[in-house]
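For this depiction, one protein chain was excluded, whereas all remaining protein chains were kept in their positions.
And now, chain A:
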Amino acid sequence: MDERKLKKLNGCSSSSGSRASSSGVSSSSSGAYDTVWECVIPYVQDPRDRDAVSLVCKRWYEIDAITRKHVTIALCYTATPQRLSGRFPHLESLKLKGKPRAAMFNLIPEDWGGYVTPWVEEIVRSFGRMKVLHFRRMIVKDSDLELLATSAGRVLEVLRLDKCSGFSTNGLLHIGRLCRNLRNLFLEESSITENDGEWLHEIASNNTVLESLNFYMTELMQVKSGDLELIARRCPSLASMKISDCDISDLIGFFRAAASLEEFGGGSFSDPPGQVGEGVFNEQLEKYGAVAFPPRLCRLGLTYLGNTDMPVLYPIASRLKKLDLLYALLDTEGHCLLLQRCPNLEVLETRNVIGDRGLEVLAQYCKRMKRLRIERGADEQDMEDVEGVVSQRGLIALAQGCLELEYLAVYVSDITNASLESMGTYSKNLCDFRLVLLDREERITDLPLDNGVRSLLMGCHKLRRFALYLRPGA
C-alpha cells in the first residue's frame, strides 16, 4: 500500500476513539487539493482539454506533464525529441507526422526530411514505456527499426509505419524477431524495399499475440501464404489482416485457420484465362469455389475482384458491414448485384463506376449505410459504361434511402440544387460532407448552387466538416 495512505490510516485506527486525535487533513489545504487533481487529470483525455489543463496553474502543468500518455506532433520539426521527453517523461504513445500532406500526391521530394532517427534514439533513451508508435509520412531506416527492436522490442505493442519510406524487409526482420508483444503492425502504403519474405516468417515464428497485420498497398511480393496461415494458427486474437497481392486461392488454409478474423483486405484474383466466353465464369468459380471465409469476417476489401469472382462473396454478403471496392474491378452492374445482397452494410468505399444505378440499389437495400466514399475512377474509361457516373440522380436516391448516413465523400459529374436540398431534408445524421464536381462534363444542369448549399447547411445540424470543390460560376 501507498506509504502515505497507510500512515494516515494506521495513525487513526486506534480504538481509543478520541476526537482530539482526528486532526484530519483540511480539505482546503493544497496537499489534499493536489490529490484530487492527481486523481482527476489522468481522465481528461481529449488533447484540447489537456491543453487547457496545462495552462490553469503551475501545479496542473506538472500534473499534466507527468500523466500525459499520448502526444501527437503534427509536424515533427515543431519540437525536438529532447523537449518532448523533458515535458512528458511518461509517454506511452506517440504519433509523429513528417512530410506535408502534398507528399501523398508526389509533390514533395523524397529527401524533404522527416527522419525518425533522432526520435527513435530519444525513445530508446528516455521512454521506457513506449507501447504505441505511429510514424506518418516519415523516413525510417533499417537501423531505426533494429534499434527499436533491440531496445524497446519487449514493450512495443503497436507500430504503425504509415506511408513511410526508407526501410527494407531487413529492418522488419528485427521487428518480427524481437517485438514479441506486438499486437498491431501497420505498414500500409509504405515504400518498402523487398529483399525476401523472411520478416513475415519471423513474425509467424515469434508472435502469438498479433491482432492486426497490415501491409496493404505495399509492393511486398515474396510473402508466403504458409506464413500467413502460421500466423493465423499461432495468434488466436488475429482480427484484421490486410495484405499485398496474393492470390486468394492460395489463402484457403489461412482463412480456415483465422477463426477470429473480422477484417480482410488485399489479395488478388488472377485474370480469367479467356477474355470472354462461356467457360470463363465456371473456370473462375471452380478455382475460387473452395474459398471459405472465416465466420466472423464482416469487413472486406478484395483487390482485383471482378464480376466473375463475385459469387465467392455471396455466402457472407449478408453479414458484411464494411466493403472496400476501391481496387475492385466491378462495373456498375457488378456493384448492383453485390450491393443488393448486403443489407447490413455500414461502410462502403468505391469509385464512381458505382454509377447512379448502383447508388439507387444502395439506397434501396443498404439501409444502415453510415459512411460512403466514392473516389474518382482514374483513367479507366474502358471500364466505365455510360452509367458509370454519379450525379444528382444518385445523390437524391441516397439521401432519401440511407437516412443514417454520417459521412459522404463523392466525385460527381453533374449536380443540381435539388440534390443538395434533399441532403438537407433527409440526411439528419450527416456530419462530414465532401463533394467534388468533376470537369468531365461541359455543361452542368443547374448552377449556381447557392440555394442547394444553403439548404444543406441549414438542414444538416450535425455537420462539422464540409468541403465543396466546384468550378467557376458554381
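Here is the rule we go by: contacts are C-beta pairs under 8 Å (C-beta built on N, C-alpha and C of every residue); 3 or more make two chains touch, one makes a residue touch a chain; residues count from 1.
Here is the rule we go by: contacts and distances are computed from a predicted model.
This complex has a chain not shown, and the name its UniProt record holds, of "Ribosomal RNA-processing protein 43", "Ras-related protein Rab-31 isoform X1", "SKP1-like protein" or "AP-2 complex subunit alpha", is "SKP1-like protein". Touching the chain that is not shown, out of A:D49, A:D111, A:E219 or A:D439: A:D49 (per the contact rule at the top). When you scan A:I73, A:V124 or A:V155 for touch with the missing chain, the hit is A:I73. Although one chain is not shown, part of chain A still touches it, namely residues 1-2, 5-6, 8-15, 17, 19, 21-25, 27, 32, 35-36, 39-49, 51-61, 71-75, 78-79, 83, 87-88, 97, 101, 465.
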